[in-house]
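Could you have a look at this structure, given as structure tokens, before my questions?
Yeah, one chain of the complex is gone here, protein chain that is, but the others are all in their spots.
Labels A, B, C and D are assigned to the chains in the order they are written; within every chain, residues are numbered from 1.
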């Protein structure tokens, strides 16, 4: 590790300012309990995070399941703590009056999803398609776009369906002033997704990892409370730390990579 | 005792004009402030030669991972490139035409009225100020997800750039021919079309072709909001750690940039 | 029977020169191809007046959501703006200095050797071709994220832009004074510094200040490399649907753009 | 043949009209850092006059001409040109006035990159045909015909298609003259119009101007450093020295020797 301070990155969050807002309280408690200073290291995307781990500029990364698989494969990082959250699953949404009733009806239509490589916004929706008998690479036209624009496009009818994390969908549906909640229909839901995870770069020694694990198990309530001060982090409401997280827990995600056409991240899973 | 000036022999020289005009106290103060701010900024910019040198091996490793470029996905890359270029061409062309008219109004000497001058300057500056990302979001939200939103973004972007550079080019033109047409009793429009445009032509061509090139490059942003094009391909390649494919995409952008530049040089030489 | 030409009285006119030079068959073919491609591109660019009109209410709604700008976070926005401006200033200044030297080598008339000419053109074009996204990853791996990476990105970006525009400005300069210095036996460097630079100065000032302004605006990219600044604030504001805060940020960028432009006009008028 | 200083070409008595075409009173102009360039200049020129303006380098001759058309804003003084108060005109009447005056610039001021013919056609812009005068390619045949005619008067019809920035010094001066002729002006102001012309063409061009005075009844004001020309082709003569009008009278009253004093 780099001298005294521990460098922590969160892949989902762009910019230091936002990191401070969402995870500032969490970091303070962590620093206090660890007795070592924890510094934020903002990364623009997971590619940068991987490179930063490779060049030993960051020590710990809090990241999603899809990213974990990539980190494991490319840097051989170790999972430390799982961030298990309830109702973390994905839905495929259409307009209620669109006449689309199941995934099969989407054949040849446009589907909006979120940013490339995201578990719940990219991999999971396509996996739902695959689980329901469509080949997401051939049978539908996939458009990557931002959450808000995906939502808008669905409402305008630019796309037939929208694949998204369910809590994001519910939040947008709740805020929407134009259409009633009943105007939308979920035609398929996926299983709960594996946990977000805090992982340690390969250059971190076992003792440090053990120490971190211990801090998390011993101060669980305090840390969860701190995480929930963030606005976006409301998605973690009801979460639990899982110190027993194992690599095999992510094999479902590995199969998703095969679905979206990148088998190289599927590892030893066929 | 002799003064230093006398010793160095300077007193032999006749009344020479000052080497430099000394700035007024007020200006001097402004310069001083400017320099201070720059030094302050330097400290805030994190420049570090050491970091740079230490980073070279890592950078080399990454570049190594990018070579050799991977051509297996060349078909879909070419298609995306073609689509991007089409959007860029159409968007930039429309933007350039609009820019030309705005620029006439936004160049001090050619503008029929100061109010028009300031308002067009404002419009152009505004097009530039709102970031691509925001325009893209605005347009996707209004005209829908797809190429049209991308094209509109490119139009606005081009206006922000070309509007300014066209106006400046028109202001830099030699005034002689303009004056000549003035004395003939030509209208401002006549003067612009007959004297200003021929003189500013090389500059127009340069800015215009740069705008097309810029539009191609800015498609990374368009890709983010689902307007298609090469941008999203690149993002996928990077996010999926296919550095060799990314290298192919970069290479194809590079080739396009070079081609546009060569085209620019050819056209300009015809107007020089 | 009389020919049409005779009827219309054209036969009365003396041997007038051709109105236009007819292009050669080969060129004509090229023009034709170009026009065809443009029309083909038009179809691919999704232009639709109807969509645009239908989109207006939506756009109005979005703009409505942006007003009134929300000033509660003005302090952190101002700070981010200052930091952005500092990085932009330093990065662009360094970039401008490097660009100047590269541009001398990249302008055909001033380059000491064709090989140098082509290689610098290549370097400059390359700086322009590699998207910011890729620079971000490269810098993370080598110098680490932060302000330094941001400044480096700005430097590269400025070289790509100014290198080209400086070179073009030098090529557009009136050749008379240059020739005069040539006959005096001045070296290429002397000529550049004494004849080319004074003539190209207004253009240099314009491009340079535009580069600074561009650097501020491209700070969305700086956000990408974790350098903080106003770009990431904007992205967060947009992602969090805080459109009113986004409006404040856009407004502050607009003010800066206007300020830089006014400064540019002032400075240029001193060099005109 | 060269030296005709004793007998002037045009005689003031020949001038019929008494109409004043240009009246300048107490004109003053100074430039920042250069001090006074024109100092209380007053004179008037009658319709049909051919006036030679001589004076040392930097004495303010060109500036005077520019002031008369308000290309340079005078600091003080009144100017009445073709009966109009130049200094107080608004944009559009000023344009109308300028269109009646053909000014031949010392630096020619042709539009580079365009052809010679296009440049000459520009001279007809005062007749307000809009885009049809922007380029020779758009111009109606009769205008192109006229332009060729003007080029013939200055002996350059064969260069109609050459680029204006590739001409020799004398050629470009002649194109500037052709452009002014194209204007069909009531008043021609010419700033050293034959300085770059060879002696033969120079005489031809001056003859052309004098002919225009006789046939078209225009007024002609020309600057020249060639004293013979000044004495030969004018009926009135004015001389500037350091921004002040030193001589102003009938040409026939002056001898070459008198004029040399001006440059002292």
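Heads up, the rule we're going with is that a residue touches a chain if its C-beta (ideal position, glycine included) is under 8 Å from a C-beta of that chain, and two chains touch if they have at least 3 such contacts.
Being a predicted model, the structure only gives us computed values, none of them experimental.
Which of D:26, D:166 or D:211 touches the hidden chain is settled by the complete complex: it is D:166. The chain that is not drawn here is touched, among residues C:94, C:199 or C:212, by C:199. In the complete complex, the residue from D:19, D:142, D:198 or D:253 that touches the missing chain is D:198.
Considering the complete assembly, chain C touches the hidden chain via residues 176-177, 179-187, 189-190, 193-195, 198-199, 201, 271-272. If you put the missing chain back, the residues of chain D touching it would be 2-3, 31, 33-34, 54-58, 62-63, 106-107, 161-162, 166-171, 174, 191-192, 195-202, 225-227, 256, 260, 263-264.
Against the chain not shown here, chain B presents residues 10, 13-14, 16-20.
Just so it is clear, only the chains that are shown with their structure count from here on.
Between A-B and B-D, more contacting C-beta pairs join the chains of B-D. Each chain gets a centre from the mean of its Cα atoms; the one farthest from the centre of chain A is D. Work out the mean CA point of chain C and of chain D, and you get 44 Å between them. Rounded to whole angstrom units, the spacing between the C-alpha centres of chain A and chain D is 81. Shown for chain C are the residues in touch with two or more other chains, namely 58, 137, 141-142, 144, 235, 238. Multi-chain contact residues of chain A, defined as those touching 2 or more other chains: 45, 47, 51, 54-55, 146, 148, 156. The chain pairs satisfying the stated touch condition come to A-B, A-C, B-C, B-D, C-D.
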